[in-house]
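Read the structure below first, then the notes.
With one protein chain removed, the remaining protein chains of the complex are shown where they sit.
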Amino acid sequence: MKTKKFFLILLVILNFKILYAIEPNNEILKNKILKNIRCLICQGQSVYDSQSDFAISMKLVIDQKINEGLSESEIYDYLKDQYGQWISYDPEFNKKTFILWGLPILLFVIGGVIVSKKLIILK
Amino acid sequence: MKNKILLSIAIFFLIFCFIILFKSLNNSNVYVPESISGKPLINFDSQDLFSTIKISSDQIFVDSEFYILNIWASWCLPCRTEHPYLMEFNKNSSIKLIGLNYKDNPDSAKKFINKFGNPYSVNIVDLNGTISIKLGAYGVPETFLINKERKILKKIIGPLNKKLVKEINLIIK
Partner (left out) sequence: MLASQIGYYSLILGLLMSFLITPICIKNFYNNKIIDIKIFSFSFLQFFLVFLSFFALIISFVISDFSNETVFNNSHSSKPLFYKIAGTWGNHEGSLLLWLLVLTFFIFLFIIKSNDQPKKYRILTILFQQIIIVGFFLFILSTSNPFGYLFPTPKEGLGLNPILQDPALAIHPPILYLGYVGSSIIFSASLAGIVQNYISKKWAKHIKIWILISWIFLTLGIMLGSIWAYYELGWGGFWFWDPVENVSLMPWLCLTALLHSILVLEKKSSLTSWTVILSIATFTFSMCGTFLVRSGILNSVHTFANDPSRGIFILIFLSILILISLVVFFLFHKEKKNEISKIYFLSKETSILINNWFVMYFLSVVLIGTVYPIFLEVISNEKISVGPPFYNKLIMPFLIFFLIFMSIGPKLHWIKTRFKKIKIQFFLLFIFSSFISFLIIKNMSFKNLINSFLISAAFYLFFITLKDFFSKEFSNLSQKISHFGFSLLILSILLNSLFSSELTTNLKVGEKISFKKGIISFESIENKKYKNYKSIVGYFRIEDNEKRLTILKPELRIYNQPYTITSEANIKTTLYSDKFLVMNLVKGNEYFNIRYQVKPFMIWVWISTLIIVLGGIHSLFKKNHEK
């Protein structure tokens, strides 16, 4: 039973090597950035998912910026500077968004307090 | 009693949400960015539409009070409606008009100019659209009003109209 399971898993793991092609690092970075920015002229699509003129040109610009050696966060800053906060799918933590980031965590803590009040710990 | 207090808090919150959502119903969800006045214009290299000679932004933005940079394309219909306003600006000697031909076929672009007239003193090409993105543009048509120090005074997304032309004229005065 145990050995059978083990071999099954070994098989799966060995196959990861086949499945996982190592793409050039820039390509991964580029796709990551493209997924995190909004196509501003589309209805709620990321640049990665869009085929609009805007998105196609944006892809070329991101490519250039990566080749120029800009880091990921530098590229986001560049785009936010150019187009405003709306372009980034990852809202910055600032005085306008602290509720957005903080409220769920706060609710989680409150929920924890309520749950623990409900419980009686018995040894 | 405790329930009544909670109820009134909940109803108050409900009214708050109602007002917010009611207001947002009347907002349009088309994004219009705040005016970016005062931002310096980037430097770029391109080529002339007619002579296909390489030309840089330093060669273009010289000796004029104001510049109007207009992004256009022959395939773009709203560009035709704003064309007369550009021809109008051309008569004003304190403005230098620069056309940025966006993702266009050079031949059809030339045909467009021949048919409707040429308001631009320089016409440069942006074959893959990257210059426009670096300028912070959304698409065609789009118009930038730029001053002597190469600062962007106004950015207009979409075609020009009478009201916008008035606004530009006010700034120039």
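The letters A and B name the chains in turn, as written, and every chain counts its residues from 1.
Keep in mind that, in the parts below, a residue touches a chain if its C-beta (ideal position, glycine included) is under 8 Å from a C-beta of that chain, and two chains touch if they have at least 3 such contacts.
Computed from a predicted structure; not experimentally measured.
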Which displayed chains the hidden chain touches across the whole complex: A, B
Residues from chain A at the interface with the omitted partner, ascending: 9, 13, 15-23, 25, 27-28, 31, 35-36, 38, 43-46, 48-49, 51, 53, 84-91, 96-97, 99-101, 103-105, 107-108, 111-112, 115, 118-122
Residues from chain B at the interface with the omitted partner, ascending: 3-4, 6-7, 10-11, 14, 18, 20-27, 29, 31, 103, 105
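Basically, only the chains that are shown with their structure count from here on.
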Rounded Å distance, chain A centre to chain B centre (Cα mean): 31
Residue numbers on chain B that touch chain A, as the complex places them: 31, 33-34, 103, 128-130, 132-134, 136, 138-139
Touching residues on chain A, where the partner in the complex is chain B: 40-41, 53-54, 56-58, 60-61, 64, 82-84, 86
